[in-house]
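Here is the structure we will look at.
All protein chains of the complex are present and in place, except for one that has been dropped.
By letter and in written order, the chains are A and B; residue numbering begins at 1 in each of them.
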Amino acid sequence: MATLIGRSLAGASLIVVLLVAWQGLALSGRVTPFMLPPLTAVLERIARDAASGELALQLGATLYRALAGFAVASVGGVALGLLVARFAALRWFFDPIISVGFPMPKIAFLPIVVLWLGFHDASKIAMVIVDAIFPVLTATIAGAQAVPRELLWSAKSMGASDRQAWREIVLPAALPELLTGLQVALPIALIVCIVAEMMTGGVGLGGAMIKAMRFADSRGVFAAIVEIALVGYVLVKLMGAARRRLLIWHPEAQR
Amino acid sequence: MTGAAQITIAGVSHVYRPPRGRAVLALDAVSLTIQRREFVALLGPSGCGKSTLLYLIGGFLPVEQGAISVDGRPVSGPGRDRGITFQNFALFPWKTVRANVHYGLEKLGLPRAERQRRAQALIDTVGLAGFEDSYPAQLSGGMKQRCAIARMLAHEPDILLMDEPFGALDAQTRGLMQEELLGLWQRTPKTVIFVTHDVQEAVYLAQRVVVLSARPGQVKAIVETGFDRSDPGLLKSKPFVDKVDEIWHLVRAEAIKAQQGRRESSAS
Partner (left out) sequence: MSAALGRYLPLLLLALTWEAVARLGLVSSLALPALSDVAAAWWQLLASGELLTNGAASLYRAGAGLALAISIGGAVGILMAWWRPLLVVAGPLVELLYPMPKSALIPVTALWLGFGDGSKILLIFLGCMLPVTIGAFNGARGTDQALLWSARSMGAGRLGTLWDVVVPSALPEILNGIRSAIALSFVLLVSAELIVARDGLGYMIGFLGAGGVYDAMFAVVLTVALLGFAADRCYRRAMNRVLLWRL
């Protein structure tokens, strides 16, 4: 416990040092306030946006799209992944699609998605789904295929049907790997959502950032960076906590 | 114990087809009959197919050549009448001890109160009282195997298939578990098919020891080992030691053959 506190103090102190360095560098005169606005100015800007409700508006829009897309990608990816792991015909069909699609910069398809779905929420959520579903799919398939056959055999000898065995045994057994896939997909969902917003403009952290850039509002740009970084950090931490909760039975938690 | 055999294995061969590499004949025309409530050990060197035979009886692998029937009916898949335990315990890691034991009971469709009663009785029988809410990751090897046995007994199978259940345990725990298993079997007799590579374990536990040859597995010998197990000095008595020796020599010859076979195949 002491080391845990010690470590977070060390980490926190480093962040404090960095923030002080930021402020110092900004005020030193070596860079223009345009290139690096003082930390205090950026924080003041964030506070102002929070008070006026602006922050809530932008943050809310981004979170809604990113999380909605993530939710669909998660449920869809897991469901499809389990089916693909189970049926050889589906494996044959999806294997090349997944192995070719995974390393592609799928963001390149954004203009096509916008062409089809317009400039509002739908296209952004769709893009998030396209990008986030891949890690979920591959992790689910790998996890399901790695379930030891003895587990399934035990279940069947206790009276479980094929279908029951898949639902009741494979899914929980694959959960650790599945959750890793979700943990990878969540930051991807956020990144893709922000890029989509930057491209299409409008409401959202990405759109706000691009607008600030176009207006040469460097404080606004930096404020948005800090906000996005914090959102990313919080989401990852929440996901980690959820994982620990769900995998309380796992040997990795016993240490 | 006369009358029709409970399990009939007739001319069963099995080919193991790995995803990559050559097909290998694991079992070669094995024939065997097992009576109701008999305790039979399947003994042999690594790779002789003893586990494969067990999985075929259990219905986990399809019988492609030959026939296996239980109570006159051919085996077509896994079933409640044949319970199984594995060397690596195969407990459901996300379920507690209680939930693991409950699984078979739930599949029986019993009412809740009855399920809880039976589960608790089984947990007590295998000596895990107090650990009902522990997860497998928190249990020692011996405790995990007790849970696996309780889970297997929950759905009241007629036949217990045990695949080297004590192989992963340390020597002391193994000895303890052997005694307890024997006690359990004597109190509620069921047919047990016990796979092991430990000769002494086979002679101690089983009434008959089936020695399998090196791959491809064939029945090399069937040795009667009816000893008075209530005798505390059994393990040191001369007849016992002689029997172990006799069977050990049979197995050793096959183990050497298996070793040579491996050397040849790795050289090719």
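What we mean here is this: contacts are C-beta pairs under 8 Å (C-beta built on N, C-alpha and C of every residue); 3 or more make two chains touch, one makes a residue touch a chain.
Only a predicted model underlies this, so the values are computations on that prediction, with no experimental measurement involved.
Enquirer: Check the whole complex and report which displayed chains the hidden chain contacts.
Expert: Contacts of the unshown chain, counting the full complex: A.
Enquirer: Quick one: say which of A:A41, A:L80 or A:M198 touches the chain that got left out.
Expert: A:M198
Enquirer: Going by the touch rule given at the top, which residues of chain A touch the chain that is not shown?
Expert: Within chain A, the residues touching the omitted chain are 10-11, 14-15, 18, 34-35, 92-97, 100, 103-112, 114-116, 187, 190-191, 194-195, 198-199, 209-210, 212-213, 216, 218, 221-222, 224-225, 228-229, 232-233, 235-236.
Here is the rule we go by: only the chains that are shown with their structure count from here on.
Enquirer: Can you work out the whole-Å distance between the CA centroids of chain A and chain B?
Expert: Result: the chain centres lie 47 Å from each other.
Enquirer: Okay, in this complex, where on chain A does chain B touch?
Expert: Chain A reaches chain B through residues 148-151, 153-160, 164, 169, 172-173, 175, 248-251, 253-254.
Enquirer: Write out the stretch or stretches of chain B touching chain A in their complex.
Expert: Touching chain A: residues 55, 58, 60, 77-80, 82-84, 86, 88, 90, 92-96, 103-104, 107-108, 135-138, 151-152, 154-155, 157 of chain B.
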